[in-house]
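The complex is shown incomplete by one protein chain, all other protein chains being positioned as in the whole.
Each chain gets a letter, A, B and C, in the order it is written, and its residues are counted from 1.
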Amino acid sequence: MSLIWDKGKSTVNARIQAFAAGEDVMLDRVLFVHDIVASKGHVKGLARIKILSATEEVALLEGLDRLKTMFENGEFVLDERFEDGHSAIEAQLTEWLGESGKKVHTGRSRNDQVLVATRLYLKAALDELASLCEATAHALLDRAEAEMWTPMPGYTHLQRAVPSSVGMWLAGLAEGFIDDAELARMTFQWVDQNPLGTAAGYGVNIPLDRAFVTEELGFARMQVNPIYAQNSRGKFEIQVIDCLCQAMLDVRRFAWDLSLYTTAEFDFVHLPDDYTTGSSIMPNKRNPDIVELLRGTYGVLEGARVELAQVLSLPSGYHRDLQNTKPPLIRAVEKGLGAMALMSDLVQALEFNREAMHSAISPDMYATDLAVEMAARGVPFREAYREAAAQIPNLVDRAPQESLKVRTSPGGAANPMLDVLRARLKS
Amino acid sequence: MSLIWDKGKSTVNARIQAFAAGEDVMLDRVLFVHDIVASKGHVKGLARIKILSATEEVALLEGLDRLKTMFENGEFVLDERFEDGHSAIEAQLTEWLGESGKKVHTGRSRNDQVLVATRLYLKAALDELASLCEATAHALLDRAEAEMWTPMPGYTHLQRAVPSSVGMWLAGLAEGFIDDAELARMTFQWVDQNPLGTAAGYGVNIPLDRAFVTEELGFARMQVNPIYAQNSRGKFEIQVIDCLCQAMLDVRRFAWDLSLYTTAEFDFVHLPDDYTTGSSIMPNKRNPDIVELLRGTYGVLEGARVELAQVLSLPSGYHRDLQNTKPPLIRAVEKGLGAMALMSDLVQALEFNREAMHSAISPDMYATDLAVEMAARGVPFREAYREAAAQIPNLVDRAPQESLKVRTSPGGAANPMLDVLRARLKS
Amino acid sequence: MSLIWDKGKSTVNARIQAFAAGEDVMLDRVLFVHDIVASKGHVKGLARIKILSATEEVALLEGLDRLKTMFENGEFVLDERFEDGHSAIEAQLTEWLGESGKKVHTGRSRNDQVLVATRLYLKAALDELASLCEATAHALLDRAEAEMWTPMPGYTHLQRAVPSSVGMWLAGLAEGFIDDAELARMTFQWVDQNPLGTAAGYGVNIPLDRAFVTEELGFARMQVNPIYAQNSRGKFEIQVIDCLCQAMLDVRRFAWDLSLYTTAEFDFVHLPDDYTTGSSIMPNKRNPDIVELLRGTYGVLEGARVELAQVLSLPSGYHRDLQNTKPPLIRAVEKGLGAMALMSDLVQALEFNREAMHSAISPDMYATDLAVEMAARGVPFREAYREAAAQIPNLVDRAPQESLKVRTSPGGAANPMLDVLRARLKS
Partner (left out) sequence: MSLIWDKGKSTVNARIQAFAAGEDVMLDRVLFVHDIVASKGHVKGLARIKILSATEEVALLEGLDRLKTMFENGEFVLDERFEDGHSAIEAQLTEWLGESGKKVHTGRSRNDQVLVATRLYLKAALDELASLCEATAHALLDRAEAEMWTPMPGYTHLQRAVPSSVGMWLAGLAEGFIDDAELARMTFQWVDQNPLGTAAGYGVNIPLDRAFVTEELGFARMQVNPIYAQNSRGKFEIQVIDCLCQAMLDVRRFAWDLSLYTTAEFDFVHLPDDYTTGSSIMPNKRNPDIVELLRGTYGVLEGARVELAQVLSLPSGYHRDLQNTKPPLIRAVEKGLGAMALMSDLVQALEFNREAMHSAISPDMYATDLAVEMAARGVPFREAYREAAAQIPNLVDRAPQESLKVRTSPGGAANPMLDVLRARLKS
């Protein structure tokens, strides 16, 4: 049962087969429905140019629909009985329809079949990513608005710097996710091109109606050149991972904030029990496991990206190495979206310890305000800085809101432009 | 002189300083003009809200212009005398203008100063990248058009597969660079937001007119939240590197093709002497060094990206670690654009060995055509495949153009849609 | 069934649980036997200090042996019923033994339980890696010896340079794998330290006999400090991946060689049918898929390493992020050893096309010999080089063996020192 490679226990051939197969067919579960959808488009295209008769078209489309339903219901299980999901479709149709089942593959190669199913998966992933980022941004903006005047320290170098507010912190995070959503939507447009109809990279001697199939499958345009279609294997995948990386960079930063703010030392934020776990040995512990796992997700994506990019050091044309683009892609998408899907609930669940935050604002943190005030009145800044530094021991506590109130520049606490941020979400 | 760290030869303090400084000021040479431009915007903004008098504004703007000219002429050298390029500006203005020179820094922090200069650099890099990709695509399309019917083998797994053409190969590469240019232009829009006016991440108690400065500096919009401005350090940089990576993936594949095609064994392509070097020991050698260096450039970018992403595992707010985003960014941009700048000339310089390409198309490569023809006439594909396989020993040489001529599907040799690809370049 | 994260279909809590669990329990299958072995050591240690009675000890050891047997027979399946493999052991013992089953966990925490099971896995992986590298080196040396005088071109920059031999090529690869084996054995010694007995990173208020357990489990020494034990999570894993990387670098280069040498253009090497696959659409193809998958394996390891290293940007002590070290480790080990296990058979299976190799040695490739001969006779090298270059058009074919015969420096074809390389394998 050990996966440590057991040489000797199997024949050469069996070992080779096992190595080549990898986890391919299991991964294809996430591509399977996309593959069926694309296959339906291909069937319609073949019927349009009379390669398939109307009867064959109907039978194949019904078969594909049936397979989709059975797969979604769990009646059809994609597993090691099949070499991969792509061949499973043909195999099942042939079992049901005999010779005409095989015709689903006329005029296409497994190469463009994989490409188009993956392309549909990329589009779905980017769409989901954009929606999840937008939902997270909405949740953050709602809470930011409510807490715009709740004081908390602003840090640089993790050192207390100047007064800030919970609302400013959350609005800053929101703006990041708004950018992430926008990037995902831009990238969606970029990858929205149909590779189906390019066969193994050199086209095919059949007059496929690629424009019709492109529209049928909802692509914005055709990926024109067959060699490029092959050469783009992995290229578009990387860009999708990059979009997920952008969102996860923001998730990671937020998780770091929460990891610090939930320590006994900071004690700014409490997490509901759903988000913490106990210790098996220490009765006194509540650990923010989910926050830590969110923080750790970025690494999965970065690793996947490096793995994928290493594969692509190849000449033009298909090579079997390119099969290795699948596992890192799917790992990155599923982990990234899985993390992102937890975010808006988490934002809503945060409980703020307003008292602790307020009392962490020490009087010396007003020194910068003092220096800038003097500078604005015309005192050379170096002199103002020295004067303010000298006054630090004498500074008394103010209401932090006094400091926030004068930050009237656009984006500042007194002018956070939340409406402008919200407007970008609606577009 | 050895850079191997010489402990003992310097005091603790000197070693700390040297470690902290790094190569910072040298790197700032590429940011310096952008910093001056942004400083001019800041000065105008301060004058607008009466923090600077009209006289001070004029003096500062003139000083900044003078510094820019001197820097471009080599009269002002940015070197280790300065902590970094950002402080060099203030230092030089103060030397020239006295107290009012220092006022250039009123209401900004080095944090947003660095951010805005870097942002302008990112925009310039993306614009340059898009232009270079477009120029390369143009060169490729021109040659593709001329060589659309020049036969060459199409490979999969580096094994001869079916007949293809030089034009198809080059048009495929062109389409990649068209996508790369488009991605660079999209990303330009995404990063086109102004961080200036956010100080050290918490705004400032001066009513800066950020909208005015944003327009003055040619940004499409404001980056609103000050904490986000800080948190986006590195985030936008990564996305720019990702764009460069996309172009370099295509450069790398092209370089691989050339590396193979210039071997004695393939002998499909000759490179002009400019692109090769001799060997110091072997009189018989001409080596395609430039092609190999182009191939190697992707790795520099991937390394830079990983370096940069590692830095960003941090809580909100500025940390000194973020200084480490600068070297990988600049390395990636300069190397990536440097490689890209060689491409269009290289494309134009390629000499094709048409005879060698033609004679590499062996008769067995027509077997697929045969099988597909049979399938299109209604023979079940498995049977057609077996029949075609059986006929391989009897296949005689055809004109490869016969095979290309029937690839009439959109994108195929007989319908390469070069006009559609060219149209995307014009938009 | 889609893994694309289905928000809304599950409650917050279920989604959180699913995200946190990941694929953990499935991965633990490769650690499970190691965990049982370590648990037996812990039980013996507890008995030795009288925390367990002799009766309890016997019952627990028998239970652990039974579980191991059942697992290996497939009677006990480790699956999603359990949180992970570590808790499954306690759960099963408790089911069998009641209250005393739980005592297996006295004085240890899941933290050091995971650490010690992983450490045993690392040791097994390194040992397996060393053996596989040695087997591969043996196969290469045997074939090298037989083909030492079989001429083939030596290339630099993929350009034909000077005559070389098949034996030189294979002996060079062998020396790499010998170094890889040695590195794996060195690293084995480095990781051979026992973390068990350090609990959650702060020890435990029970006088565990760690020296006894260390010996019992076959570790060379104790990992002393409990905080270090926690902090080394991921650290040792990375170094093991690095060893696998070294071997895979050599596998990748070998696969590249084979990928080129099996092209129609080079045609130096033929692969048996086991190592190639046909095409579903092209009757004329035999593709070297296994060679390409071997080439692609390095990328999996590099990605895993980056993924793992990203996780480790953390303060001292355990954090849940560290759970994320498991998937990349196991992926790297299983893929790396899986690839390595195919190597020695592949080496034995290669068929050389001696004629093609010989005829690829063109007369100009003797020019370097000529120049060096003149230089050795005292002609200044630049002059000798020019003279040899001038003679290239007149060079006639020699027997390549004449050129090989005079390469008498240690390591050269006439003195390949295969015995010295073999001697390193025996040590």
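Just so it is clear, a residue touches a chain if its C-beta (ideal position, glycine included) is under 8 Å from a C-beta of that chain, and two chains touch if they have at least 3 such contacts.
Everything quoted here is computed from the prediction, not taken from an experiment.
Remark: the absent chain touches shown chains A, B, C in the intact complex.
Contact with the chain not shown here comes from a single listed residue; of C:Ala14, C:Val58, C:Ala146 or C:Ile206, that residue is C:Ile206.
Remark: the omitted chain is touched by one listed residue; of B:Tyr275, B:Phe352 or B:Tyr366 this is B:Tyr275. One of C:Ala161, C:Ala341 or C:Ala360 touches the chain omitted from the figure, and that residue is C:Ala161. Only one of C:Ile16, C:Val30, C:Leu260 or C:Ala388 touches the chain withheld from this view, namely C:Leu260. Check C:Ala91, C:Ala375 or C:Ile392 against the missing chain and you find that the one touching it is C:Ala375.
By the touch criterion stated above, the residues of chain C touching the omitted chain are 51, 99, 102-103, 105-107, 111, 154-158, 161-164, 168-169, 171-176, 179, 182-183, 186-187, 189-190, 197-198, 200-208, 210-211, 222-232, 234-235, 238-239, 242, 245-246, 249-250, 252-253, 256-257, 259-260, 295, 298, 302, 305-306, 309, 312-320, 369, 372-373, 375-376, 380-382, 403, 406-413, 416-417, 420-421. Hidden from this view is one chain, which touches chain A at 156-162, 259-260, 262-266, 279, 281-289, 292, 306, 309-310, 313, 360, 362, 364-365, 367-368, 371-372, 385-386, 388-389, 392.
Residue positions on chain B in contact with the hidden chain: 1-5, 7, 12-13, 15-16, 18-20, 29-30, 33, 71-72, 74, 105, 109-110, 124-125, 128, 132, 199-200, 259, 274-275, 279-282, 287-290, 292-293, 295-296, 298-300, 302-311, 319-321, 323-324, 327-328, 330, 333-334, 337-342, 345, in rising order.
Keep this in mind: only the chains that are shown with their structure count from here on.
Seen as a C-alpha superposition, chain A sits on chain C after a turn of 180°, to the nearest 5. Centre-to-centre spacing of chain B and chain C amounts to 35 Å, using the average Cα coordinate of each chain. Taking each chain's centre as the average of its CA atoms, chain A and chain B sit 24 Å apart.
The set of chain A residues that touch two or more partner chains comprises 105, 200, 295, 298, 302, 305-306, 309, 319-320.
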